[in-house]
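Read through the structure below, which is laid out as structure tokens, and then see the notes.
Every protein chain but one is kept in place in this view of the complex.
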Amino acid sequence: MIVLLLLLLPLVGGLVAFFLKEGNSARGWSLAIALATLAVSVVGIIGAKGSENLFFSAPWMGNLGTRFSIALDGMSQILCLLMAVSYPLIFLSTWKSNYSKPANFFGLMLLAQAGMIGVFIATDALLFYFFWELALIPVYFLCSGWGGERRIPVTFKFFIYTFTASLLMLLGLLYLYFQTPDRSFALEAFYALKLPNETQLWVFWLLFIAFAVKMPVFPFHTWQPDTYEQSPTAVTMVLSGLMVKMGVYGVIRWVLPVVPVASYQWGDVVMSMAVIGIVYASVLAMQQNDLKRLVAYSSIAHVGLMAAAIFAETKTGLQGVLMQMFNHGVNIIGLWIVVELIERQFKTRKLSELGGVAQKAPGLTILLVILALANVSLPLTNSFVGEFLMFNGIFNSTATKYSALFSAVALISIILSAVYTLGMIQKIFYGPTNSITENTHDIFTNERVALGVIVLLIVTFGVYPQPLLNLTSDFVDVLLKQASVANLMVK
Amino acid sequence: MKNLIFLIPLLPLIGFLVNGLGRKTLPKGVVSLIGCGVVLGSFLISLMIFLQGSYSATPFKYFDFINVGDLKIPFSFQVDQLSTLFILIITGVGFLIHMYSTAYMHEEKREHYGRYFAYLNLFIFSMLLLVMGGNFLIMFIGWEGVGLCSYLLIGYWFKHIDYTKAAKKAFVMNRIGDFGFLLAIFWIVQQWGTLSFYDLFNAETGKVAIMSAQNTTAVIGITLLLFVGAAGKSAQIPLYTWLPDAMAGPTPVSALIHAATMVTAGIYMIARSNVLYNLAPFTLTIIAIIGAATALLAATIALKQNDIKKVLAYSTVSQLGYMFLALGSGAYVAAIFHVMTHAFFKALLFLGSGSVIHAMSGQQDIRFMGGLKSKLKITYATFVIGCLAIAGIPPLSGFFSKDAVLLAAFEHNTFLYIVALITAALTAFYMFRLLFITFHGSFRGTEEQKHHVHESPAAMTIPLIVLAVLSIVGGFVGVPEAFIQGGEKLTRFLQPVVPAFAHHISHSTEYLLMLVTAVISIIAIVIAWMRYRTYKEEKSTPFGKVLANNWYVDEVYNSAIVKPLNKFGSFANTYFERSGIDALVNGVGRMVNYGSRQLRWLQSGQIGSYILLMVISMVLLFVLQFFLRS
Partner (left out) sequence: MNVQYYIFLSVALFVIGIVGVLTRRNAIIVFMCIELMLNAVNLLLVAFSKMHHLANSAKDITAGTDGQLFVFFIMVVAAAEVSVGLAIIVMLYRNTQSIDINFLNRLKH
């Protein structure tokens, strides 16, 4: 039942939020709901290990062969934890932002959360698709309703982009549905399918493109910097910290084990795309003058690494991906909090117009420097462990002949990330102050708390990552067993 | 024992946290006390371990750091003879420099003072992790940690944008090295499945020796990649250009990080992996060549520098080249020996230069100094000792360590030996050029500076004196067998970890080599004395200009790497991204739009046209059905 509660809390909470008249009550209500979700998910992970509370299944749409079945396994747990940790942080850090029609805003935010949690726990293809769109639609309205100047064309592009891709996915899922012997949408039925190799090769792309757009993997990434730039920061946090994980999740849950032979066959192609994307996005990040675009490209690089590590099909790599999904979500939300702070204070995100903030706002500087160090994955920050495992997984992969080459090229990103991240710090914080940054004030308590929690998470899981790794260990073993048939086939 | 060892890095970490969090509230006295106290504490503990001589070959495991499938990396420390020696250098010299800093930085504002000591303590912590780590990953944690501290401390005066640029350059250059280090780590995992030094290298069950033959691709690849890491951290060609720029940091930082400890991490790593390197003579040759080339190149640049710290920086690069030459010749102990003596006399020289800069109110250009020997007596005396030591004048410490390096080079390759010998002469020359221009002749600063010049306080001179004493006597731990029966104490001390260098040179040849070195250095000093006894404006020659500008290496890097990358980036940003991929996506949308606008005309509302179309298509279908079917 816990798993159902996890889904219903934000869903009902979001619907209720629409009817709250006053802005502050909507704000408080959503924060309370988010905290309640956090409590439930923590209970769901620590308290309910292996119990029946983690599964729920009920009939849904008659005889269609689909059931409302949801489950909380290792990967779902770590992602639901991320969802639950992020939302209070998002609400807390944007506490002082003023939105027109706050009730609608917070209602949509919570609905998006419900949709994403649904994606992470659904074990039925149709239900998965349903939640996939449920998560997308509120975000579309959030971007187009509360975004920047160019929000309408940009969000339209974002919507069409992702929607087209998800239609392809629907096509793929339906095809798989018709292949199952007793017409079922259940995940197990899909796993049990043994499609002929030639079929797998094209079904793979139907499914993969949807996820690749969401992640996004080069060259499907162009919606991202624009959308991040134009969305209100709270929504950008949701988009980059959380929604991106839907794509990664989708590949791990619905592509790798369902079409293992194709994943193995196309592994080289996907990994080259991902690896090129890592370097490409890093080089572009060095060129950005807009803070939001810089973080966006940096995120593309990090997610590209995850994509590459998935297709390496090694235990260390996948464990790294799962851990990094959590870490990347937390870290990038921290970065967006700082971006929001800077934008609100100085009314600009242009790096060239900033400078000297460190003299006026030491607290902010220290917190951002720690976040930046996590972004360049310095040891003893959480992302080092994830990236180390992923690089190690790629290097030691047996799924591709070019493992050393891929990891070497991907590893260039640690050099480039240092260049753009430290460049960013230098341009914002160091040097003399100018007319814009002269009257900087340090950060408010709510932001300090939010960033403090994030820094705590960064350091804790950087020094002692084992709890997160243990959480997903069993899941990865099962997954690799499912996908490993591919390794029997000679490439 | 296990907990005591854990305390060594923990103390500086506590110091970092306390000083960092309390930097606004704690008074400066408390900050200095904590900052110096924790390092002294670590030093005393390590001294105790050293005196007890209780080393363990197996690492102490504290907790599982990463435990995924077959990959098990514990958080473990290994305290054997090699790491103990480094711990002693780090905490000992580190403590002296902390003490020196309390006086050198006393004019800083309270919170910056606290920040400075927090960084220094964090550095000591990271450096201790580096040398105490029981496996490559823990070493790598410290490795990156010291890079971070170096970044923070070079950019300590963050108001100067140039300083922060130098800091960034140092970090990025180090990252290029780390790139190699990480790849090597992954390769080691692939090859042997473990990162633990004990499992890899121990004499009985060490996987490296058991599983690998000489000169296999894997061994050569791993050693080369590890060397890339070492070259980044220890400023070797082609990654050395960050070190001279790193002089933007406060002088004690240059002494601690960029002379005595951090830059020698690469030597430590290679010495630690000597089992691996002995399997790869090819890599060793490359290391020796690069070491010798770096030594010579940096020494030539140092000839023409006028910034007191820049001279010392290039001298450091050059001496590091020596150490790599020793490593490449297979004389690991000689390299470590030189690390130790170099830590003493280079820290001494840097601190001495700090004392001079302090006295001159921040002036670093030696052309505007001169005649300081009478005003700064202690600084002058210790500086002379430092110069003599680095020039390799017997019986100071530099003589013995440099001699060990040269001996190894001679045994390995005569050409490299000659390069090293030339470098030795150059070293003596530029160091004494520096000494004479700075301390001799007449005072060339401003009137204001002339009044201000004063000897530094005791907190600064005591470390100078201690280091000067160490620079004199430090060499006696490695007096060669040729002199005393039962010499080479260091070699025997390190025997369990690092194999001794077996040379086949007769004692008479050895004496001859030493004599040659000493004579050449003395001649160089005499030339320097004649040329710079009284200061004369140096004539600018074309070649001198090339040297003064660091052979234009920075410019070459800039136009060969940085600019093309930026060009590509901005090209990709403006064209490929916008009119390439994005245009493709938008183009699809526009095409659909255009197409539907054209198709709209078909839906005219004219019934006649509908029917006509219908009829035409029907006729076409008929034709298809009856005539075109084959």
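Here are some notes:
Lettered A and B in written order, each chain numbered from 1.
As a working rule, contacts are C-beta pairs under 8 Å (C-beta built on N, C-alpha and C of every residue); 3 or more make two chains touch, one makes a residue touch a chain.
Only a predicted model underlies this, so the values are computations on that prediction, with no experimental measurement involved.
Considering the intact complex, the chain excluded from display touches B.
Interface note: of B:Ala458, B:Val473 or B:Leu612, the residue touching the hidden chain in the full complex is B:Leu612. Across B:Thr446, B:Thr534 or B:Ser604, the residue that sits in touch with the chain not pictured is B:Ser604. Residues 603-608, 611-612, 615 of subunit B touch the missing chain (whole complex, contact as defined above).
Throughout what follows, only the chains that are shown with their structure count from here on.
Remark: subunit A residues 157, 160-161, 219, 221-223, 280, 283-284, 286-288, 315-316, 319-320, 355-356, 358-359, 362, 373, 378-380, 385, 388-389, 391-392, 395-396, 404, 407-408, 411-412, 414-415, 418-419, 422-423, 426, 429-432, 464-466, 469, 473 touch subunit B in the complex.
Only residues 63-71, 111, 137, 140-141, 144-145, 148, 151, 155, 158-161, 164-165, 167-168, 171-172, 175-176, 178-179, 182-183, 185-187, 189-190, 565-566, 568-570, 572-573, 577, 581-582, 585-586, 589 of subunit B touch subunit A when the two sit together in their complex.
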